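Here the structure is laid out as structure tokens; the discussion comes afterwards.
With one protein chain removed, the remaining protein chains of the complex are shown where they sit.
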Amino acid sequence: MIAAQAAASGPVIPNFGGGSKCVVENHAFCWGWVNAHWGDTLQPALVQHVELTGIAVGIGFAIAFSAALVAYRRRWLSGPIEGFSALLYTIPSLALFQILVPFTGITTTTVEVALVAYTLVMLFPNIVAGLNAVPAEALDVARAMGFTRRQTLLRVELPLALPAIVAGLRVAVVSTVSLATIAAFLLPKGLGYPIFLALKEPSPFRTEIYSAGALAVALALTADLLLVATRRVLAPWARRSPA
Amino acid sequence: MEHVSKRYSGSEAAAVSDLSLTIEAGELCVLVGPSGCGKTTTLRMINRLTTLDSGEIMIDGRSTLTTTVTELRRGIGYVIQEGGLFPHMTVAGNIGTVPRLLGWSRGDVKRRVAELLELAGLDISLAERYPAELSGGQRQRVGLARALAADPPLLLMDEPFNALDPVVRERLQDELLRLHRELAKTIVFVTHDVDEAIKLGNRIAILRQGGVLAQYDTPDSILAQPANEFVREFVGENRALRRLALRRLDQIDLAPAAKASSGLPTVSSSATVREAVSLMIETGTKALSVVDENGEARGSIRFDDAAGLLR
Partner (left out) sequence: MTSAAVNLHTFLDAFRFIGSNWSLLLDKAAQQLELAGAALGLAMVIVLPIGVVLGHLRRGSTLAIGASIAGRALPVLVLIAAFLTVFGIGFVNNMIALAVLASGPILTNSYEGVARVEASVVDAARASGMTGAGMLRRVELPLALPLLAAGVRVAAVTVIATAPIAAIAGGGGLGDIIVNQASYGIDGVLGASLCAMALSVFAFVLLKTLERAITPPGLRRLAVFEKGNRPREPVPSPRSEPR
């Protein structure tokens, strides 16, 4: 399955004129190669990676958020849900992919289902904690002022829970970027794929590994920073907290 | 309130049992008593934050159960300790909460916020600050301003000055009295501090364990004639002196002014009778000359007259 795909896509190290000394001798990092292959290898992989992560976190957030709202009203549910999410997270990604294949085939869906499952343990507890951190007096006063339940949720509870929710999103996004590299074992997508291929060569091609790897790390960190900035904008009252 | 009762599940005794009380419009009524006497429960039953088990509460003749809960509460202001401000809104945002809820225009809300800041004695520059940046006293003022925003006829206050230090507390108590004079709203105030109750209330309702009404009267009457042993103990000692503190020199009849050459110590007309008596004891004189803020002699007060005031 995987071996067949690897063979079909062909070797990644180019063979055309002036296969530079750097490439042939497999030095640590060859800028030339990066420039040459940005368009056909690295950029598509990056885009696919962003897609994979985005969809996974999006769906994961939707599920975790709904679950958190339910658990907020029925306290006894939050323990079991958290426990279940934690269990899901322990399943090795390779194993989970393979277990899903009989159901969803070798498709992006399989990868997304697994990635979504992994985000739950990071998002659910944080959203619940955020909602619980709303000061009781504020809720009391909101009721006394004549807020309806819905108004309280929208205008008081959710805004105050925002910092914790964003914290959860940060963990989820960064981890998912990291986990999405494993998708390469199943599909030729994402930044893991160039690395995967490079490893298959008898003598692993350093530049490809480092460049794809650096991109993955940069993507994760950028997303993290973006989320921090978002939190600053949406929740100016929250003091700057570590991590 | 008529025959109001409430029992919390899981407790044998009722929190409030068969309480009946009438508060006149424009009065500042204080509910005071030891902890566990049901004063907060009673307060919260007025705006239905706590449900009544039996009995009725009527505002202006209409039972609180007839309107929807939301409508009822939007006509009642509610103030708690430290104001209970929303941490995620600015001061202006907090104060404007109910007006915005009622659909006022932006301009109206802004104007009202400015009005209230001034009324509550806060600098306009605080409008864009967040609660976390304010002191306890400031937060309490914002809480009060917020409760007054939609101009509700009734204000409920649950031990609002509890968490403040004595100096700030006294200042806010004075502010509240001033506001009450200016705005003429009906205020129901809960506290466990009997001195605060005596200072603030037009009438005080002293509650015992289980919401039983021990006495409901003006501070002066309660001090003069405690209805029973419980009230006597609760109110504490030095009742006569404390009654004297309830009257100011410019509120009573004074004896004719002494001549300027008599050399009597002076006391301001805005001082209480108790302060006058205290000064007389300090200086060892039997009379004082009462002067107003311009230094003009308004009259005099003699020691025997002061003591006789209470009879």
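By written order: A and B. Residues from 1 in each chain.
Here is the rule we use: a residue touches a chain if its C-beta (ideal position, glycine included) is under 8 Å from a C-beta of that chain, and two chains touch if they have at least 3 such contacts.
In this text, all values refer to a predicted model and were calculated from it rather than measured experimentally.
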item: Contact partner of the left-out chain, one of A:42, A:56, A:160 or A:216; value: A:216
item: Of A:32, A:80, A:204 or A:236, the one touching the omitted chain in the full complex; value: A:204
item: Residue of A:125, A:146 or A:188 touching the missing chain in the full complex; value: A:125
item: Missing-partner contacts on chain A, residue numbers; value: 1-3, 75, 86-87, 89-99, 101-103, 121-122, 125-126, 129, 132-133, 136, 139, 143, 149, 167-168, 171, 174-175, 177-179, 181-182, 184-185, 191-192, 195-196, 198-199, 204, 206, 209-210, 212-213, 216-217, 220-221, 224, 241-243
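Here is the rule we use: only the chains that are shown with their structure count from here on.
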item: Centroid distance [mean C-alpha coordinates] between chain B and chain A, Å; value: 56
item: Partner chain A, residues of chain B touching it in the complex; value: 47, 49, 69-74, 76, 78, 80-82, 84-89, 97-98, 101, 130, 132, 156
item: In the complex, chain A residues that touch chain B; value: 135, 137-138, 140-148, 151, 156, 159-160, 162, 235-237, 239
